[in-house]
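A single protein chain has been removed from this complex, and every other one stays in its place.
Presenting chain A:
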Amino acid sequence: MVFALTEEQGMIRDMAQNFAEEKIQPFANEWDAEKHFPVDMMREGAELGFGGIYAPEECGGTGLSRLDAVLIFEQLSRACPSTSAFISIHNMVTWMLTSFGSDYLKEKYGSDMTAMNLIGSYCLTEPGAGSDAGSLSTKAVKDGENYKLTGTKQFISGAGASDLYLVMARTGGDGAGGVSAFLLEKDTPGLSFGANEKKMGWNSQPTRQVIMDDAIVPAQNLIGQEGDGFKFAMMGLDGGRLNIAACSLGGAQAALEQSIDYVKERSQFGQAIADFQATQFKLADMETELQAARLMLYNAAARLDAKEVDATKWCAMAKKHVTDAAFDVTNQALQLHGGYGYLSEYNIERILRDLRVHQILEGTNEIMRVIISRTLLK
């Protein structure tokens, strides 16, 4: 079977690639070094539809498929995996709000979210609940017209800069069924943020704790019904995992292409390093790995679009396989650049640092194995 893209998908991919080359690539190293969160660029992208790729049209979204989204994130991440990944997180929040939120919430926030006038963060992880997210302890207690939320969210991308926080909190008993989803505005009384974490990569976006101390949230900011939260969170992560995988794939593809140019130009021992068979075989393996990863990813996206019963397994397999393969390929690309690969100027060390965390977040690659094996053994 040839995995052929439609004409529109080709146009979407090319447009995202051109945007990334002109609006992201020239600045990506600077954003990384200065820890700059490029809100202006993201809003420019949102004018083209990047803020609500699979959100419905009545909220200003484009209503595209998961496969379309994957094509976009793959291209954006060629220039900057970190920023591309944040746009993916924002899309996940926009999608949850516009898919499961009440008419009131959609009306109030939907079109500002798709336009990225408002920026959204996704708040699931806690200091004591990472992989075991279902054990989260942030409490939400009904108090008249409001809920009062108390607890701490850990590692929240965009926190402090974002305008809206989609928070998973416990309204019921233990376990996943007791979790509900709330939308909090940035200036909610009782909401505050930790320091910007110092980290290995993903420097173009802040990562902070989100701290709620009797944060007062109007009851109408509950998304769906009480107890729906964890279900939404996991549904969001199916697509989120595809996007994160796409962000790894694009970064690695850029690193590979740059290596192909480099080995032809660099010469040692009187010949281009491209002329050593050791180099040639390395490139052959890198290309093969990435093409296999790409097929796996597009296939998983198509299955999620088709709402296949085991789509979650496919998303988990794609996330694990693609993020691992892409990290390894990027590491090889760095190696092919010799000492220069270690220098910031050559971009690859930044891509490598950004890609490393994709093996950890949106569910670690070990948790992906938990999900895959669970469906095999059930």
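Annotations
To be clear about the criterion, contacts are C-beta pairs under 8 Å (C-beta built on N, C-alpha and C of every residue); 3 or more make two chains touch, one makes a residue touch a chain; residues count from 1.
Everything below uses one rule, namely that contacts and distances are computed from a predicted model.
Per its UniProt entry, the chain excluded from the display bears the name "Electron transfer flavoprotein subunit beta", taken from "Electron transfer flavoprotein subunit beta", "Cytochrome P450", "Energy-coupling factor transporter ATP-binding protein EcfA2" or "Glycolate oxidase". The residue touching the chain not shown here, chosen from A:M15, A:L105, A:I216 or A:M234, is A:M15.
Panel shows chain A; residues 7-8, 10-12, 14-15, 18-19, 21, 47-50, 53, 57, 62, 64 of it touch the chain omitted from the view.
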